[in-house]
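Heads up, one of the protein chains got dropped from this complex, but the rest are sitting where they should.
== subunit A ==
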């Protein structure tokens, strides 16, 4: 009798992994596609029969007819819906970019405080982190807007900081630069400075690679640009004048007024996100093993050199991925602006435009598409950066 080797026996088809795999995939695809078609079909027939409308984006060119509290570009109620959408988008951008910058700064500060050997300093940071990580952002934002910024005194009794910043329930008035005719020339000079600085930085880096002694490239770059900027400022006849707000009767004149809603949203986002970034920074710095610091000291590196060349580059690798998701969270969280009346993308598009036009499907497609591309773009940029600083392995 011939012996049959186990590998020659084919299992019955209902226990064959390959057949099962194909079958289960088919099943899932059919269910998902079927559900999608079912929803789509219901939506199309529902729209046609009940409201007699088809899906179209042509309404975007119609006149919006509503005002928006604040805008980075010129806007009035005679402009189109599309323009209003862009205004909202830019407002979201503004809050997100400023929020990311300040939250990173505050987060690093608190994270380093948390690692301080000073007991009190470390505990203060711990309390800050534990408080703000465990309170809902929306509660914080509304508290901030209605309990703090709205409770500031009237303009006439505004809190004045250093004769230049006025805090009142209308918002915060700060000094602001006003460009003069020579401003465009100054910008060109500044651009030239950046080009020169970048060239110098490239040269220094190449030289550093050749000689093995890397100079402080970034510092040189900043010094060069600052020097050129300073020279330009002195040579040109005042490229920008400073406009300081002053109190006149019941209002402030001049300067720039940051609205109460904007300030509440921005500061709320910064305070909240900084608590999370602090934890990310702390974990990153702690992830660098003690031996690295000891080895650096043994090699004769100074404390500053150890931090710059040994600790920081290694910590950064651990920090970047979670930091990216914090940036994404901040951007998405800025949509809570709707709760405190700041006209961001979601408040303008998902609320005002949608309520006026009744175009649910079109508006939600646009909103979600925008947020999705913002998220994907941020992840893409951070991934590129992450790849650059990644540990090069064999």
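To be clear about the criterion, contacts are C-beta pairs under 8 Å (C-beta built on N, C-alpha and C of every residue); 3 or more make two chains touch, one makes a residue touch a chain; residues count from 1.
Keep in mind that, in the parts below, contacts and distances are computed from a predicted model.
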Self-check item: Hidden chain of the complex, named as in its UniProt record, picked from "Fe-S cluster assembly ATPase SufC", "Phosphoribosylformylglycinamidine synthase subunit PurQ", "3-hydroxyacyl-CoA dehydrogenase" or "Amino acid ABC transporter permease"
Solution: "Amino acid ABC transporter permease"
Quiz prompt | Residue among A:68, A:140 or A:310 touching the omitted chain | solution = A:140
Quiz item: Touching the left-out chain: which of A:258, A:339 or A:382?
Solution: A:339
Quiz item: Among the options A:82, A:124, A:194 or A:301, which residue touches the chain absent from this view?
Solution: A:124
Quiz item: Of A:25, A:63, A:184 or A:289, which residue touches the hidden chain?
Solution: A:25
Self-check item: Absent chain, residues of subunit A that touch it
Solution: 17, 21, 24-26, 28-29, 32, 39, 42-43, 45-47, 49, 116-121, 124, 130-131, 133-140, 142-143, 146-148, 150-151, 328, 332-333, 335-336, 338-339, 346, 350, 354, 360-361, 364, 367-368, 371-372, 375-376
